[in-house]
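The complex appears here without one of its protein chains, the remainder shown in place.
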């Protein structure tokens, strides 16, 4: 199984993994940064360590040791509701395919992290805001089912605006489908880890993101069920900036750790090592 | 198996089930009541329906259809710590045996409620304030183990000041022992119901009382882990009267129902009926 | 302002008139029966005109009709109901009503989303929008149903999960996710009925089920029409348009295979004959349970898994069919 082109590509010159513009401004500290440097720094601001939203492909290339076997690429979006508003749904999809170089909002596959075999799913906000439609739901389900067969831990990086409007109830039902797959995976005694990145909200937050054994999050990631604006309209007052950030959720006891992107691979590797040692003993039939 | 004397006794003339005094005053509304009437009314004030603390034997006679087979009577208190303060522990035990006509703080056995076989354990506040020592722990454990063998639902009425000081850590360990027995009973798919009566606090509250499938409580029963006085000393202010009452806990979501003593047998019977119908189908291997 | 309530007004006016005429007709020489029949004719025409074929947006308003039967109205028709309370932790959420009950001869666990029948009750029940404590109660009761081995019957009727700061602070996402998880694995039959509003994840939390029933004029949507319009076109007033786009009617969802059965409502909506509608719904639930209880738990769970496993629509349809077949 050859390494996917995009992966070899990134290994060589990460900076070209994003559109051509040479400079970018840090939304947090305002610093103007050379894209090449930011990309080389895992899309973290070198001045204030703001974590930029990262593409799924860049993410995977920073996590996986060597090769990565992608699955579910044959599953592609349809247009079940024949949705047309200002633009046709199919047009929006085409635009995002172009923009993100992705066929849909999640990239799933198998590889190794720190020497441990894992099933890895990474959502990408750049494709329809990471919304979960039937394809995202199907690919994540396929990943979990294959991970159940292989008995390997599953790690999912979430980044999602919620369920995808343009696929209506079929999109909402993906919450049920992925939950069912998660439950089977977990009931078989496999380890499930999620990493919540900016943003993780709505239907994804209220399903696969919060059904895992260990929940990690990136610094300052916005995480919640209801959108900030909706809540502010409901309570008719502004919410503190901290509200719904990863740090806020850590304090409220919702998540296990906030992990800097530079520490992510090392942290996941340690968690995989704990699990590998324990699970192996369990399979050997001893406590 | 003949009906225990105390049970036949109560069936005939309940009023003599308590000490001789003819009159008693309702601690809630102050009404002076004829003991015979109160006893005949399940120890509920006819004026304000205050629930008096009820003896285990009276309680059982109001719940069980016909016969009741008591177990654990051979398990009697020792004096592991050789405890002597103002009085010797053994002296206190003797006094309470006399006062309560009980050999220890809980009465356990098997019988029928509304036609359903049950394991029934009833704690009695009149014996060492219903504190859990090694005998209470042992009898409850025996009840749960036998109930597991018989595959019958188990109902425990709690009334306890917590773990029994005079048996030190051996008393505290009964929380662990009964929990282990509860866990085995539950893991075998059996139904466990607790009824929290006044008062249910400390070690009993923090173990068997809150490990059940359904938690009922009697009106106004005081239920909590820390004692009211301890908390008021800690926060240096008085607590509302409602605090730690059954009604308060219902609102706080800690318990399932507050049930009037007159409705208790009917309510338990319905719960047993739901379980009987469901469990039988499960055992028959259908959903 | 509820569209349906507004339109009902002219009908009520007409009803009043007809009543008056009937009344008058009884004690006066000239027989006005023909005029009355004409009025009655007119009445039926208007009624058909208004309710004969409703747009998705009109159905949304019908689902929100203040007089529409709520979960409590259905539960009231069960032979017995022992309400259970609380999340065992923090609070008993009045927006969720649940407990053991008897439906026909059968013991069940009934769980419903409960809005208020008046403003006061609506405030107490948070307009039927459950908090995390409510969803934790749901998950607990579902698990309890599994422990007791009794089927689960749910009534779905919510605009959505409570969107408040407190609910976020108490982990609304985790609470809903836990509900979905429990409903996925619980080894007893589940029949869910959408009786009014089926608002997004807050509705899904009670409706992962072996059979899903919907009332003719209820709706079930990935997002509220208002929310959808706000998100897509940042203009909530386009809600009617969004409603049309979202395919949220019972009829649409039956076509998608998401809903198993649609229960017809009397002309004018469920509230025009609450007793009759409730009877039909309970009857449909009993029939569904009758089919499900015969299945062994493992087969039941397997069937539930495959039912949701199949939901999805994309280009490589055939591959999918093959995959789930295995």
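So that you can tell them apart, the chains are marked A, B and C in the order they are listed, and the count of residues begins at 1 in each.
To be clear about the criterion, a contact is a pair of C-beta atoms (placed from the backbone, for glycine too) under 8 Å apart; a residue touches a chain by one contact, two chains touch by 3 or more.
Since the model is a prediction, treat every value here as computed from it, not as a measurement.
Asker: Return the single residue from B:163, B:246 or B:282 that touches the missing chain.
Answerer: Touching the chain that is not displayed is residue B:163.
Asker: Would you write out the residues of chain B that touch the absent chain, in ascending order?
Answerer: Here the touching residues of chain B are 74-78, 80-81, 83, 85-86, 134-135, 137-138, 141-142, 163-165, 167-177, 179-184, 187, 202-203, 205-211, 223-227, 230-231, 234-235, 239, 243-244, 252-254.
Asker: Residue-wise, where is chain A in contact with the chain that is not depicted?
Answerer: 186, 189, 191, 210, 213-214, 250-257, 267, 270-271, 273-275, 277-282, 285-287
Asker: Since one chain has been left out of the picture, which residues of chain C touch it in the full complex?
Answerer: 88-90, 132, 136, 169-171, 174-175
Following the convention adopted for this analysis, only the chains that are shown with their structure count from here on.
Asker: If you connect every pair of chains that touch, what shape comes out? Choose line, ring, star, complete or other.
Answerer: Line.
Asker: If you count the contact pairs for each chain pair, which pair has the most?
Answerer: A-C
Asker: Suppose chain centres are the mean of their C-alpha atoms. Which chain sits farthest from chain C?
Answerer: Centroid comparison gives B as the farthest chain from chain C.
Asker: CA centre of chain A versus CA centre of chain B: separation in Å?
Answerer: One centre to the other, that is 52 Å.
Asker: Please tell me the distance, in whole Å, between the geometric centres of chain A and chain C computed from their C-alpha atoms.
Answerer: That pair's centroid distance is 33 Å.
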